[in-house]
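Not every chain of the complex is shown here; the ones you see sit where they belong.
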Amino acid sequence: MEERKKTNIILFSGDYDKAMAAFIIANGAAAYDHDVTIFATFWGLNAFRKDEKMNVEKGKMEKMFGKMMPRGAENMGLSNMNFAGMGPKMIKKVMKKHQAMPLSDLIEMAQEQEVNMVACTMTMDLLGLQKEELIDGLEYGGVAAYLAEAEDGQVNLFI
Amino acid sequence: MEERKKTNIILFSGDYDKAMAAFIIANGAAAYDHDVTIFATFWGLNAFRKDEKMNVEKGKMEKMFGKMMPRGAENMGLSNMNFAGMGPKMIKKVMKKHQAMPLSDLIEMAQEQEVNMVACTMTMDLLGLQKEELIDGLEYGGVAAYLAEAEDGQVNLFI
């Protein structure tokens, strides 16, 4: 029996468009029967935040980061032509017209296709993000977990 | 006979310097006898726009995107030190002095070296870009076309 191929994506970016690219590739690879993992680190973790405010104990600094960073996929900005928030609205309007899936649906689809989603614990620690603030169904790990997958991967990307 | 190696680059970025990096690697890999593919998606597609305005029918939103996005390689900005357009001029001046190829020449060289250039049809649809507005010699495809190449690739990069 042939071994399944592996796609491993590090999602570092907190931009809506880059996260879309990551999840479109992840969903495509899953449809092609790859084992797919998305490791969200640094600003990429924002895609996994819940959109409501959770009641968790935090330090002052961590509270500030929590406030300044977008809460969840649909609140992220664009890497380009963001225009103080106008850009994302325009893109989403155009996406709706062309029946393209919004990021939150792409993430849901990835979960249905059993894409592994790993939240970087080092970043969670640094930015003061707690498990209660992130969506369900995530795994938790660090650079070792990433490398264990990536060294056997066919498609390894940093986004 | 040994199989040829494969380099596959996703060009997501619409920055002049990042696109330069993509095409320098692509041309290098082609010179090393790799089969090379550049998949331009999202803002990366701007590198493949013609620099003149084409007469094509468009919706209002698509017209706006078309106007706001740079028309072709030499009109793109920098990822860093762009200084409202001053940066690209400075870089190009310095490039000329050191006889480095401008991006438009790097793209032409890639075409001469038979680098496959694929324009992402999903992005074209979203941003309202039509074939007539893009340079000649492109192929057209989506995430499936990318994965078919990338899963056998030695060098897979997301730029």
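Just so it is clear, A and B label the chains in written order, and each chain counts residues from 1 on its own.
One rule holds for everything that comes next: a residue touches a chain if its C-beta (ideal position, glycine included) is under 8 Å from a C-beta of that chain, and two chains touch if they have at least 3 such contacts.
Computed from a prediction, not measured in an experiment: that's the story for all the values here.
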Whole complex: how many copies, 2 being shown? 3
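Keep this in mind: only the chains that are shown with their structure count from here on.
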Can you work out the whole-Å distance between the CA centroids of chain A and chain B? 25
Touching residues (chain side chain A, partner chain B) in the complex: 5, 7, 17-18, 21, 24-25, 27-29, 32, 34, 79-81, 90-91, 93-95, 97-98, 100, 154-159
Applying the document's contact rule, which stretches of chain B touch chain A when the two form their complex? 10, 12-14, 41-43, 59, 61-62, 64-65, 68-69, 122, 125-128, 143-144, 146-147, 150-153, 156-158
